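With one protein chain removed, the remaining protein chains of the complex are shown where they sit.
Every chain is named by a letter (A and B) in the order it is written, and numbering of its residues begins at 1.
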Amino acid sequence: MVTNRTWGDRVFNVFLYVFMIFMAAITLYPFLNVLAISFNDSVDSVRGGIHLWPRQFTLNNYREVFTYPTLVRGFYISSLRTIIGTALGVLSSAMVAYVISCEEFIARKFVSGLFILTLYFSGGLIPEFMLVRKLGLMNNFWVYILPGLIGGWNVFVLRAYIDTLPVNLKESAKLDGANDLTIFFRIILPLCKPVLATVALFIAVGQWNSWFDTFLYASSNPDLTTLQYEMMRIMQNTAMSSTASMYGLTAANAPRISPESIRMTITVVATLPIVAVYPFLQKYFVKGLTLGAIKG
Amino acid sequence: MRKLYNQRYLILMSLPFVIWVILFKYVPIWGWTMAFQEYKPHRTFFEQHWVGLAHFRTLFQDPMFYEVMRNTLAMSFLSLLCGYTLPIIFALLLNELRDGLFKRFVQTVSYLPHFVSWVIVAGMFSRLLGVGGAVNEVLMSLGIVDKPVLFFAKGEYFWALVTSIDVWKEIGWNSIIFLAAIMAVDEDLYDAAAVDGAGRFRRMWHVTLPGISTVIAIMLIMSIGNLINIGFEKQFLLGNNLVKEYSEVIDLYVLNYGIKIGRYSYGTAIGIFKSVISIILLFTANRVIQRFNVEGRVL
Partner (left out) sequence: MKRIIPLSLCLLLIVGLIGTNVLAAENDPLVLTMFSGDINPDDTGFEDPIAKKITEATGVKLKMEYPVGEYEQKVTLMIASGEYPDLIFHKNAGPFVEAGAFIDLTPYIEEYGENIKDLYGPYLNRLRYSIDDPSIYFLGSFGVGSKTWDVSGVQLQHAVAKELGYPKMETVQDLEEALKAYIEKYPTINGQPTIGLSLLADDWRFLITVTNQAVFATGGPDDGEWYIDPETYEAVLHHTRPEEREYFRWLNHMNDIGLLDPESFIQKYDQYLAKIASGRVLALTDARWQYEQAEQALRQAGMFERTYGSYPIVLNENFRRADLQDPGYSAGWGIGITVDCKDPVAAFKFLDWMASDEAQILNNWGIEGVNYEVIDGKRVIPPEEMNRRLNDPTYRKTTGVGLYVYPFPQRGDGLLDPTGNTYTITTPDYIKDRYSDVEREVLSAYGVEMWMELFPQQEELPIKTWGAAWQIPTPEDPKYQMAWQRIQDIIKRRIPEAILASPEQFDAIYDKMLAEIDDAGLAYVEEKFNELLQNRLKHWGIVE
C-alpha cells in the first residue's frame, strides 16, 4: 500500500514536471520571439523566419522608439495612475465586498445588485463622455482614477474569498466590541492578502494598459498622456509613414523602420515594467498565512 | 431604526460607493434613449428624431444577426468549457509543485502571453499553421498528410482554433485567481486527509477543490452572464475572408453596422439587447448554481 502510493506519487511528479516545463516553453516562446525581432534589423525582419535569436542584431528599433521625447513623461503618468488607481481601487473594492458579505446588512441585496449589474451594461461612449465633461474631469488627472475606480468583477472575487473565511472570527470580534470598520481593517484585510494581491494585479494591469481614456479625455493635454497612449501614437506614426506614399505624400521620404518591428519593440518597452510586478506580488501567495496567523 | 443605527458603520462604508456607482454607471444609462432615436451628435436631446422600436426591428429582421449570434454563442460556450476549466486544473497542478524558484518561474512565464497583443499572436499562429509552418512540416514528415493543410481556410476548424489559441494565451492569467483562492484552504484539512491515507489526487479532489468552490461558483456565474460579451479582436485578427461565416461575432457586427458608420443608435439598441440577455443568463446561472448547494452566489 505504502510503496504503491509513493510509486504513484513519483509517476505523478514526473508527469507534473514534464508538463510544467512544456507549459513554460510554449508560453515563453512568444515573448522571446517578440524580443528577438525587436533587436533585429527591421528591413531584414520583413523576410521572416526569426525565432529566439536576432539574425542581424541592431538597436535601431529602440533608438527610433526612444526618439520620442514624450516617453519619459508618459512613463511617469502611467506609473502614477497605476499606483494611485490600484491603491484606491483595491481599498474601495474590498470595502464594498466586505459590506455585501455581511449577511445582516439591510441593504446587502440592493448594494450587491447595484454592483453586479454594472458588469453587464453600459450607457455607451457618448453619455459617458458627456458625464466626464459635466464633472469637469476633461484633461484632469483624476479622469484616470474616478470613472473606473471599482470593477464589479473584482468586488465579487473579493467577496467570494471573504465568504470562505470562518464566520466566527467576526462574531468574536463583535463580542469584543469591535465595529465593522475595525473588523474590516484589522481582521478582513490582513486575511485577504492573496486575493488582494490578485485584485491589485488585475487593477494595476488594467491601469497600465489603458490608453483609450487618454484618447477620449486627455489627448489635448500633452502633460497627461500615458505611456500606452504614446506607444499607440508611435505605432500609428510608423504605420502612417509607410502608407503615406499611398497619397504620394512622402515622395522624398527616407525608408523607415517597419511597423512590425516597431510593434515588437513597443511591446517590450510597454510591457516589461508591468510584467515585472507579478513576481513581487507572489510573495503574498503563501499558504497557511491566513488561518494559521489567526490561530497563533 | 435601531437596526439602522446598529449598522451605521456598514452604511457609512457603503454610501460613498453607492453614490459613485450611481453617478458613474447608472447616470449614463440615459444614453439608452438613443436606441429609440435616429441619434445625431449635433442635436440636443429634444431635437432628436424618435423612431420607436425601428432599430430593434431592423436587428431582428437581419439574417446576418442570427449568423453572428450563432458564432458568438458557439465560441463563448467553447471558451467557457475550456477557458474556464483548464485554468482551474492548471492552478491545481501548479499548487502541487513544491514552493520554490521553479514554481514561481512557471507561474510568471505562463502569464506572459496575456501581455502580447492579439495582432502579434495572430501573426505568430498564421505563420505556425501556414503552408511552410512548423505544424505542417511535422504533419508532412510523419506522413499524416501529403499536402499542407490550410488550417485557417476551413470554417469548420475556426471555432476550435480560436478557442485553443485563447486558452493558450490566457491560461496562466486566468489561473491566478484560483491560485489565490487555494491559499485560503485550511492547512489542517490536508493533514487530516493525509492521516486518512488520501493520495494526492484525492486530496486535490476532496480538499482543494471544495475549498475553492465558492470562488469557482462565483466566477462561473459571472462568466455565464458574460457569455455574449465576446469582444471581436481575436476573431477578427485570426479570421479571414474565407471563414467569415464562422468568424464574425456580435461585437464586430456592432462595430461594422453601428459605430463605424456613425449609427450610434443602432449600436445602442444592440447594446440593450445584449444587456438583457446577460442579465437573464446571470439570474439563471445564479439560481441553478444554488440548486447544487454550493456556497457562493452573487445576489
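Everything below uses one rule, namely that contacts are C-beta pairs under 8 Å (C-beta built on N, C-alpha and C of every residue); 3 or more make two chains touch, one makes a residue touch a chain.
These numbers come from a predicted model, not from an experiment.
Within the whole complex, touches from the chain that is not shown fall on A, B.
Looking at B:Pro16, B:Gly132, B:Gly197 or B:Gly231, the residue that reaches the missing chain in the full complex is B:Gly132. Considering the full assembly, B:Lys260 is the residue among B:Arg8, B:Arg57, B:Arg202 or B:Lys260 that touches the omitted chain. Contact with the chain not shown here comes from a single listed residue; of A:Phe66, A:Phe185 or A:Phe215, that residue is A:Phe215.
Touching the chain that is not shown, out of B:Val18, B:Met140, B:Met204 or B:Leu242: B:Leu242 (per the contact rule at the top). Per the touch definition above, the residue from A:Phe115, A:Phe184 or A:Tyr229 contacting the chain not shown is A:Tyr229. If you put the hidden chain back, the residue from B:Met64, B:Val138 or B:Ala192 that touches it is B:Met64.
Residues 38, 40-42, 58, 64, 122-123, 126-127, 130-132, 150, 152-153, 240-242, 244-245, 256-257, 259-264, 266 are the ones on chain B that touch the missing chain. By the touch criterion stated above, the residues of chain A touching the omitted chain are 43-44, 46-49, 64, 67, 125-126, 129-130, 133, 211-212, 214-216, 219-220, 229, 232-233, 236-238, 240-258, 260.
Here, only the chains that are shown with their structure count from here on.
A separation of 16 Å divides the Cα centre of chain A from that of chain B. By the touch criterion given at the top, residues 3-4, 7, 9-14, 17-18, 20-32, 34, 39, 41, 90, 93-94, 96-97, 99, 102, 104-113, 115-117, 119-121, 123-124, 127, 168, 171-172, 176-177, 179-188, 197, 199-201, 211-212, 214-215, 217-219, 222, 225-226, 229, 259, 264, 267-268, 271-272, 274-275, 278-279, 282, 295-296, 298-299 of chain B touch chain A in their complex. Those residues of chain A that touch chain B in the complex are listed here as 1, 5, 8-9, 12, 16-17, 19-20, 23-24, 26-28, 30-31, 33-34, 48, 92, 95-96, 98-100, 102, 104-107, 109, 111-128, 130-131, 146-147, 149-150, 153, 156-157, 159-161, 163-165, 179-181, 184, 194-195, 197-198, 201, 260, 263-264, 267, 271, 274-275, 278-279, 282, 285-292.
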